[in-house]
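Note that one protein chain of the assembly has been removed; the remaining protein chains are unaltered in position.
== chain A ==
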Amino acid sequence: MSEAELSASDIYLQKEVVFEKGKKYLIKANSGHGKSSVLNFIYGSSHNYTGEVVYSKKEDSVFSLRQTEISYVFQDFKLFPSLTLFENIQLKNKLTHHKSTEQIDALINKMQLTHRRDSLVETLSLGQRQRVAIIRALCQPFNFLLLDEPFSHLDSSNIKIIVDVLNKELEERQASVIITALDDLPFFEFDKTINL
């Protein structure tokens, strides 16, 4: 992004912004203000910025960073429509070998997706896809979990389920979460809210 597009915020044009492990962050802004961009910068999938993103842990490549340090639930999910729900999750788990099939099935069950386990993702609704993307993101070790507007297609009962699952996983890993949203998220207790 060029400077002309930006107004000073809690992240942009700041000397330094630190995300610490174990804390929960909310990045709040209206659409078009660069919420996704910030997450992409952190994830290393976009370099369209001036400045520097520094990680406390050095990794050989961006791919090992993505396999062991940072997990990302994309706004557009990045699922593979020609694979089934379960296969989509397995595709990630085969890479990391983080969860057993039982654990994955338990998560699918919790998210109320068991009946669609073997359906092709292209047949799922947006809300269902969003939940699949979240399960997939949990199938790897991480210290930071990035969620890009994760609840946009979900009803409150589903949000509650997801928040429970996320809280449990974060606690187990002592990991940090960075969530972007248009507005405040009352279901989550954040350590810090950052306005863009």
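Points worth noting:
Just so it is clear, a contact is a pair of C-beta atoms (placed from the backbone, for glycine too) under 8 Å apart; a residue touches a chain by one contact, two chains touch by 3 or more; residues count from 1.
Everything below uses one rule, namely that contacts and distances are computed from a predicted model.
Here one chain is missing from view; checked against "RNA polymerase sigma factor SigL", "ABC transporter permease", "BNR/Asp-box repeat protein" or "Aldehyde dehydrogenase", UniProt names that protein "ABC transporter permease".
Check A:66, A:99, A:116 or A:131 against the missing chain and you find that the one touching it is A:66.
The omitted chain makes contact with just one of the residues A:21, A:78 or A:192: A:78. Against the chain not displayed here, chain A makes contact via residues 45-48, 61-63, 66-67, 72, 74, 78-80, 82-83, 87, 90-92, 94-96, 136, 140.
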